[in-house]
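I have a structure I would like to understand better, so I am pasting it below and will then ask my questions one at a time.
Just one protein chain is left out here, and the rest sit where they should.
Read from first to last, the chains carry the letters A, B, C and D; within each, the first residue is number 1.
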Amino acid sequence: MTATADTIPAADMKQTATALIARKRLIAFAAPAVILAYFVYLFFAFDILGLVDRARMDNARILVADSYSYKTHITHDNRNGGLNFAIEGEAKGTYPEGMRPEFVEPIGEDAVRVTLKKGEMAEIDGPTLRYSLPDYGTVTVTVEGRDIILDTPDGQVPDWISASSARVDITGEGGRAVVTRARTEVFHYSFGWELFWFTLDSPFYGKSFGELAGLALSGDRVMPDKSNLAAIVSDVWNNQMWRHKDVLWAIFETILMAFLGTMGAAMIALPLAFLAAQNFTRFMSVRFAVRRFFDFVRGVDGLIWTIILSRAFGPGPLTGALAILITDTGSFGKMFSEALENVDDKQIEGVSCTGAKPMQRYRFGVIPQVTPVFLSQILYYLESNTRSATVIGAITGGGIGLLLTQAIITQKDWEEVTYYIMLVILMVIAMDWFSGWLRGKLIGRGQAH
Amino acid sequence: MLDVQSLTKRFGDKKAVDSASFSVEKPAMIGIIGRSGAGKSTLLRMMNRLSDASEGSITFDGQDVTHLRGKDRRAWQSRCAMIFQQFNLVPRMDVVSNVLHGTLNRRSTLATMFNLYPASDIHQAINILDRLGIAEQAPKRAEALSGGQQQRVAIARALMQDPDIILADEPIASLDPMNAQIVMDALRRIHEEDGRMVICNLHTLDTARRYCDRVIGMRDGRIVFDGSPEQLTTGVARDIYGAGADFSEAATSTAIETLDRQSNAQRVPA
Amino acid sequence: MLDVQSLTKRFGDKKAVDSASFSVEKPAMIGIIGRSGAGKSTLLRMMNRLSDASEGSITFDGQDVTHLRGKDRRAWQSRCAMIFQQFNLVPRMDVVSNVLHGTLNRRSTLATMFNLYPASDIHQAINILDRLGIAEQAPKRAEALSGGQQQRVAIARALMQDPDIILADEPIASLDPMNAQIVMDALRRIHEEDGRMVICNLHTLDTARRYCDRVIGMRDGRIVFDGSPEQLTTGVARDIYGAGADFSEAATSTAIETLDRQSNAQRVPA
Amino acid sequence: MTDSTLGESLGVQRTAEIQDAYLAMARTKRMYGGIMLVIFVALMASGFILADDRNAGGFWDGILNVFDFPGEVLKEAGEKITLLPALMVKFFPSLIETINIAAASTLIGGLMAIVLSLLSTRGLARFPALIGVFRRMMDILRAIPEIVIALVLIFILGGGPVPAMIAIALHTAGALGKLFSEVNENASLKPLEGLESTGASWTQRMILGVVPQVAPNWLSYALMRFEINIRASAILGFVGSGGIGYDLKNAFSWGQGRYDEVAAIFILLFLTIVFFDQLSSHYRNKLVGKA
Partner (left out) sequence: QEITEFRIGILGGENAQDRMTSNECFRAKTEELLGVPTKVFTPADYDGVIQGLLGGSIDMAWLGASAYAKAYLTDPEAVEPVLVKVNTDGSYGYHSIGFARKDSGIASLEDMQGKVFAFGDPNSTSGYLIPSIEIPAEVGGTMESGDYFGEVKFVGGHEQTIVAVNNGDVDAGVTWADGIGEWEDGYNSGALRKASDAGLVDMNQLVEIWRSKPIPEGPIVLRKALPERVKLDMVALTASLKTQDPDCAYNFMAGEALGVMPINHDAYISIIEARKSKM
């Protein structure tokens, strides 16, 4: 390789370049190092080690298992006798007299055999429970007066049995059983969301889709007072276990909160924004006051507005809508006034030079310019407020947010939680899609936010 | 009929227009020339009352319009249409709506808020567009039009005002030579056929010479020339433009013939 | 050493390159000419494996590179540098870093993330820049350089790869004649001094004639000419460009002398 | 006005046609506009009535009492105004925790968003066939409210800042991912091709070719998100996940007697939000070079 220029500047340049790369290297290391240092600090500040200790992976397992399966309680009342089968142990999931799940087999008076998963089996025979596991043998638990007697094949109590004189809890691989003096309960786990469409008391329970379609079309009424289709719809709609009616109402309430809040805020913010925009309001003091007002309502945050308003309006969707309205008046006011300050004066001048009145000047000089910007911001907020409304609902007591947080806090209805979460996701995605669609319709593609 | 007396506009210390006086007896086509910053736009804006004069007076048909306020000022503006270099249309609205803005002053606020114009106005707007050769564009958005078409829409809006005076602030400065000619022709013919007064700011000498009955030259806010196009010699032009002996008219020309050569030359490397 | 056999590239129904075959025995400077859309870029991109061939094969030194994947493909790319019409540098990065990107293939991702380039590489980068006469620009951002300088940075990056082949896709099409000459001179010198093979897409005949040992003409994806510059008569050129009898070389010329006139003409209306 | 024309006039016939067509168009537009307006007003009105009906307290009764509650708080805070500074110091560590949650989740979420956005931008994606998958993933991450993830995680991880941090980080990953990929779409592919031609790997291309182009905009969006995340983290504290929101909730729900604490926390929170709001809009304007 032959050098074409003299080599003195090249040598200098080598130093410069090496220094340059060294500096870049330093930055390249420094940024991750700072972040890493921060994470190390957080590691201790957030007590991650303690967290690892406290993390309850078995809870995670329960959560996951419960979200796609349900359990049926087979309960024997040890005081008064009598057997009872109930899905999730709830009154509204109780099998009516004469009906029983297919894995329960009567073996005598007050005695049933429950076939569990993984080859396990449980027999309730009056006050006695026999729980048999394929490679362990049969555990027998008997309630005798004030005592509960546990009998295992090898006489030891394995760690999956928790026993005291008042209570025995057997957790098998394929099922679970609890015996107290009051009652003996066997839990049978099955896949799916049981009773999602029909509760046990519905004549349509247990029918396949084909049968239902046939019934819906046939003229023979199952219920004399209404057509089959109406009966089917009404049974699903009024399902006491999953309460589809209330859930859909809740979803609707949430969207309502977002809609009223967003649109109301936009309507209030629009005139105020003119007062906050430099090019429309001469008076510094007015502008300053309106801007601080925007900052204030925005800064206070929807959460706090929710609490403040719930005294005046009580729980419900209106309170949530008003909280969104107040916060977003601030956000919209700020954004709108910024958009107004960026308007093109040429158009306004073009309109005013014809002798247009002030209102006409705004209407034709300003509004056409800012509508696309405003609309796109409003629709963007409409979508994001659907999510906020879920959270606000959890605090004010309205909408799907309340159902969801309450179901989570109770920590046992994970299948309902899953159901609600799925609905919330669908709702937000639908709103996202809808606002995008509307934006496209109203202001044309490519002009989005 | 139009009488401007010692009109002055101050921006801070600077006089953008410095006691300009001239008067016009009967409708004429008047060109105002001068280099950038000479005060041409400022003068026109004061006449339309888009901005207030610092001193002096503007009288039209015996009425002093210099200090009109509110309703009266707007009434004056509606008699005195204005056309801008950048067209100043509402780009998102359709062409006819833009033309109809010329009627805003005489229609009630409420009706116009909802875009409610009488059918007769709409018919007239389309007639005017037709007269300017762009009736086909009527339902399009203004922003979808070419520059020359947009300027004709602006002229249509001005005509819609049915004004006594049309003020045009460098109406052809953003246009290519072809469109410039169409627009200037239109203004000239409006003057000739409708008998309206047209006052037109122009960057270039030859346009002024070709289209105007009378030329006013401005320099640093003052009127330094006022006469017929014939009186506008190269010497006078040098004076107006403050140029040295190397001043050549061709450099500021926008005439089609002169430019054709250049635009051909431009086309080669593209 | 390089053997291209029936190389074809389909985009949908269209064949952008249609069974192109040629082979090169020893390092040479080869120009590929043809009008816009002839398939020149597509051919080069397949050779660098930026895009996959639809059919046919590319063999280099006995190795079939047509279907290499992942690591092997990248290794091939590092042996076969590419220069683009639009330079394709990282505009916000400094010149040395851009040149050092030529070493990416032989350095680990992590090392390059932290700018861990060995000092010897940095020195070599400066040497290469120096050789191309732009060592002074080393610490500047690439975007701050003129087009000709940026193209030389791109060449420097290619040299940094220490490649066997340099593919250049219309390296001078975005440059003014002065810079075009500098860049072509540089490529020629690299070929002569380093003995690297250079394959260069060119828009214009005279450049190919002046710099190349061999010229390949493409039309509609097919190779319609392959021979020495001397064999490239006006008749052949008409064939390649699909032009009629009015074809004049000057119209596509980039030689300094011819263009000087045009760029003067361009200056007039500005 | 004379009838002479200045361009090529179309003739009376054609002009009349245009006039009719325009009038018809204007009428249709006006009708659609009117219908839209009526629908909107009807939606707003019926929505309001419905919400009012489903609410415990009515709007018109409640509107008179809006200031009762703030009044109570202000009254007590006013009486104990001398205690406020001490209380603000007392709650400062909680505030730091809230800010830490926001910062950590913005960082983690931002890093995830970078990866997701690169994977889901056409032209940059490592696996072009999976672009749709990554996009849906971001949609879902964005759609789940933080509070849901946080509450579920509290069940598994117990209380404290970590569930909140993870929840906000996940949401941030989705929200920023979408914004980032919009930015990425505008990045020039030329430098990338240049890098690819040298045999650079995907990671190298992204880091050296894309990041320098898009970093300022990324940073600007991340700052905006940080500001949002401070609020989110305060809210999550409110439903049981540490930080200043937790203190606020306890003071608030105890009510009278602790309104001075409410006031102190409120001032802290308000100042913080306003502070970061201003800070972030300042730097954002700087970064994207707004005048």
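Operating definition for what follows: a contact is a pair of C-beta atoms (placed from the backbone, for glycine too) under 8 Å apart; a residue touches a chain by one contact, two chains touch by 3 or more.
Fair warning: this is a prediction, and the values are worked out from it, not measured in the lab.
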Which displayed chains the unshown chain touches: A, D
Residue among A:Thr354, A:Thr396 or A:Thr418 touching the omitted chain: A:Thr396
Selected from A:Ser310, A:Thr327 or A:Gln347 as touching the chain missing from the view: A:Ser310
Listed residues A:Lys92, A:Lys207, A:Arg287 or A:Lys346, member touching the removed chain: A:Lys92
Candidate in contact with the missing chain, chosen from A:Arg23, A:Lys118 or A:Lys412: A:Lys412
Those residues of chain A which, in the complete complex, touch the missing chain: 54, 56, 59, 89, 92, 162-164, 166-167, 169, 178, 180-182, 187, 240, 243, 246, 310-316, 394-397, 402-403, 405-407, 409-413, 416
Interface with the undisplayed chain - residues on chain D: 54-58, 61-62, 65, 68-69, 72, 155, 158-160, 239-240, 246, 249-250, 252-258
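FYI, only the chains that are shown with their structure count from here on.
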Rounded Å distance between chain B and chain C, as computed from the means of their C-alpha atoms: 54
Centroid distance [mean C-alpha coordinates] between chain D and chain C, Å: 47
Where chain D touches two or more other chains at once, by residue number: none
Of all residues in chain C, the ones touching two or more other chains: 97, 113
Of chain A, residues touching chain D in the complex: 35, 38-39, 42, 45-48, 51, 54-57, 59-60, 63, 253, 256-257, 259-260, 263-264, 295, 298-301, 303-304, 307-309, 311-319, 321, 387, 390-391, 394-395, 398, 401, 404-405, 408-409, 411, 417, 421, 424-425, 428-429, 432
Chain D residues within the chain B interface of the complex: 1-10, 14-15, 18-19, 21-23, 25-26, 30, 33
Parts of chain D lying in touch with chain C, wherever the complex brings them together: 188, 190-191, 193-201, 203-204, 207-209, 212-213
